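Notes to accompany the following structure.
All protein chains but one are shown in place.
All chains are identified by letter, namely A and B, in their written order; residue positions are counted from 1 within each chain.
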Amino acid sequence: MSYTALQVDPTVLAEGVNLMWVLVVSFLIFFMHAGFAMLEAGQVRSKNVANQLTKNLLTWSVGVTVFFLIGSGISSLVGGSGFSPAFGAGAANDYVGWLFGAVFAMTAATIVSGAVAGRAKLRAYITYTFLLAAVIYPVVTGITWAGAYISFGGEAFHDFAGGMIVHGMGGIAGLTAAYVLGPRMGRYNEDGSANVIPGHSLTFAVLGTLILAFGWYGFNVGTAATVFVVEDGSLALGAFATVGRVAMTTTIAMACGAMGAGLVAWLKTGKVDTLYVANGLLAGLVGITAIPDTTTWWGAIIVGGLAGGQLPVVFSFIENRMKIDDVCAVFPVHGSAGVLGTLLFPFVATSGTVGSVINAFIAQLIGVAAIAGWTIVATGVVWYALKAAGQARVTPEHEQEGLDVSEHGVETYPEFGGGESVVADGGKVSPSMRTDGGSQDD
Amino acid sequence: MSYTALQVDPTVLAEGVNLMWVLVVSFLIFFMHAGFAMLEAGQVRSKNVANQLTKNLLTWSVGVTVFFLIGSGISSLVGGSGFSPAFGAGAANDYVGWLFGAVFAMTAATIVSGAVAGRAKLRAYITYTFLLAAVIYPVVTGITWAGAYISFGGEAFHDFAGGMIVHGMGGIAGLTAAYVLGPRMGRYNEDGSANVIPGHSLTFAVLGTLILAFGWYGFNVGTAATVFVVEDGSLALGAFATVGRVAMTTTIAMACGAMGAGLVAWLKTGKVDTLYVANGLLAGLVGITAIPDTTTWWGAIIVGGLAGGQLPVVFSFIENRMKIDDVCAVFPVHGSAGVLGTLLFPFVATSGTVGSVINAFIAQLIGVAAIAGWTIVATGVVWYALKAAGQARVTPEHEQEGLDVSEHGVETYPEFGGGESVVADGGKVSPSMRTDGGSQDD
Partner (left out) sequence: MSYTALQVDPTVLAEGVNLMWVLVVSFLIFFMHAGFAMLEAGQVRSKNVANQLTKNLLTWSVGVTVFFLIGSGISSLVGGSGFSPAFGAGAANDYVGWLFGAVFAMTAATIVSGAVAGRAKLRAYITYTFLLAAVIYPVVTGITWAGAYISFGGEAFHDFAGGMIVHGMGGIAGLTAAYVLGPRMGRYNEDGSANVIPGHSLTFAVLGTLILAFGWYGFNVGTAATVFVVEDGSLALGAFATVGRVAMTTTIAMACGAMGAGLVAWLKTGKVDTLYVANGLLAGLVGITAIPDTTTWWGAIIVGGLAGGQLPVVFSFIENRMKIDDVCAVFPVHGSAGVLGTLLFPFVATSGTVGSVINAFIAQLIGVAAIAGWTIVATGVVWYALKAAGQARVTPEHEQEGLDVSEHGVETYPEFGGGESVVADGGKVSPSMRTDGGSQDD
């Protein structure tokens, strides 16, 4: 039996293999929601765990539907390219590209929930998530990935996998929302000094960290989304030609982020704080996310180490100087680490990547400023409007009681009385974790 | 250097790439056991957690071995196609197809464990699992996927990834077993009104939900199992030609399931119940599982929304009218949602998919009735026989004490006294979570 050349069309081959890769990494990125849910649940008190979990479930559910119906269309409109699935006439497999975009969008959205934990009304959070998925994030991708409008002196704004576009944006949005909302009750004393409100489970927090790191390989390495391309009619490696660098820098920056944060915490207190090591690992990942394709191995050590090392310092600054109650440290982990890595781009790049270091740095600065400015303004407007309407924050009674009972009618751990929860409940066990919606109340 | 056409045989190419895809999605589907374990563990009381975990581990261990030795042979025998690994003379890579079938079979099996939680004897459950893996489930796949015997007026029964064959079957089996076993002690009052018995950890339940959703992408999208086919000697996309639709409808139905269940719960009680949102997300996934390849985007919204919305209603009906103690709500999540999606097939299908809507609907009805009838009869016979032999249910003393101590000799959380467990134990700490089998007892 003999074959003619026509029998393996490189276009068909590239399409099938690329689809497979994009699907697998999209699944991995979706799984990051489990990581965020566990990381954030672990960092809040037991009386607010169900609220945090529900916000995570609804971020995905509401957000991805809104992004399908509205957000991806807005991004296409702003950027002049892309696919609007609900109203476009795309082929079935265009939906794969849509899903790939959607899991990035939902990552940006879910970051915010960690900052506003413990006092935001559920309806306020959902309203903001709706607007983030419909407009705020799509504008960011519209001017960058879809439109590529930002450059300076011939150097384009470089953000490979969303270090600024996704994580920086999410971290800055979270900080803005937390600022407008104000701190949780008891977080600050009358003299302005801060109290530590420990989360209820380090085990869930570390589990979430490792799930996130697993999914992050999809996030970064997966952004090398074209295994194959067809060039001049011939099969060739696409972004996969340098996928190994992405995998290596992601690995090294994550490792050095954990070490950097652990080291700084140790220098400050003499102890290796577990949560700093975990969040430092994530900060290292955030730091490299804009630039894993272009960074040298020593650059990955520097970027990861600095992204981790800045975490305890920036967290302390936010807490003690700015007096913002960023519950899950989303700004130091996603915001400042994302900005840092994005700005370091020209200084740690492999030779030949950057024409003019100064122009490239200015392009990065413009991109960071544009995304940060838009995010702060849009987020601030929404939360101030909610606040003005008296819809941003639960009542002090509900905050004291815990949002699980007041917003969801459940108790997360009915058999294990957390100190505070028991006091707040005064012994009255709520009908918690009910698997029915009304047998008691009807 | 030049190549001749013979150097890339499209058959070899398709085989390698298809094998890779099927392996990856089989791993994802296997991982759903972690999801089921966490989801169910979270929904039972702390005194029965280890029992639930052990059932999950043994469902997989006993079930997959039995399915290897017996079940896949029965399915082949009934359906007239397939591969019986233990006694067939297949090639090494036929085992990949076997594993792909096995992870679906074990999903059906593990669903049952959530319905019979808190009172079934371990040996009874294992006996049923053995028979499910050996005969009950293989007959279902034999008459459907393997044999394709069901059709009406030229329209074949359509169940793409097992919405009815796997989930509907499992949910119906669970309900049947729970009915025969009777409710847990204290679940109903003498006047027939129901008591809520809350699970011990919403955090584990939501973690399980998100692990399941991750694995479900393998389940649904993975069922588009042929990336490439060879047609007329040429490489072409196989089921992957429309894989994007499967990915999109799975995503949208899951999201709308969570929103649908949350909305109905909110309308009933004024609260957004966390567990309903989580189980609603799963019900949305179950709903679309029979039809992700043919459903329009608006159909996915409808199917997901209805599958989620029916959850609180059907759960209440099962609990308050039928008085069946379906502990982890496996019927509303897997059973009724699976039936719903299967029956909606012709009404939400893309144009050109269905010849006659009425005939297609009747074919779906026949398939649902056949699978439900067989499952109810076979499951009922087994559990009534176990009951008649006095082997179905633990003693009231053991049920009160908790199955962890009585069946497994362990305590799940020895340092965190659950209210009930402590009372039942009377202060006597059991030798729990021992890592040795006898140092104390020998």
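As a convention for this text, a contact is a pair of C-beta atoms (placed from the backbone, for glycine too) under 8 Å apart; a residue touches a chain by one contact, two chains touch by 3 or more.
Because the structure is predicted, anything quoted here is derived from the model rather than measured.
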Hidden partner chain, touching residue among A:45, A:121, A:167 or A:184: A:45
Touch assignment to the omitted chain, from A:166, A:259 or A:324, lands on A:259
May I ask which residue of A:92, A:156, A:194 or A:365 touches the chain that does not appear here? A:194
List every residue of chain A that touches the chain not included in the displayed model. 5-6, 8-10, 13, 17, 20-21, 24, 28, 43, 45-46, 193-196, 198-203, 205-207, 209-211, 213-214, 217-218, 221, 227-228, 233-237, 240-245, 247-248, 251-252, 254-259, 262, 264-265, 268-278, 281, 297, 301, 312, 315-316, 319-320, 327-329, 413, 416, 418-421
Even though one chain is not shown, chain B touches it at residues 2-9, 12-13, 15-17, 19-20, 23-24, 26-27, 30-31, 33-34, 37-38, 41, 49-51, 53-54, 56-58, 60-62, 64-65, 68, 85-86, 91-99, 102, 122, 201, 204, 207, 404, 407-417, 431-441
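FYI, only the chains that are shown with their structure count from here on.
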Please state the rotation angle, between 0 and 180 degrees and to the nearest 5, that superposes the Cα atoms of chain A on chain B. 120
Measuring centre to centre with CA averages, how many angstrom lie between chain A and chain B? 31
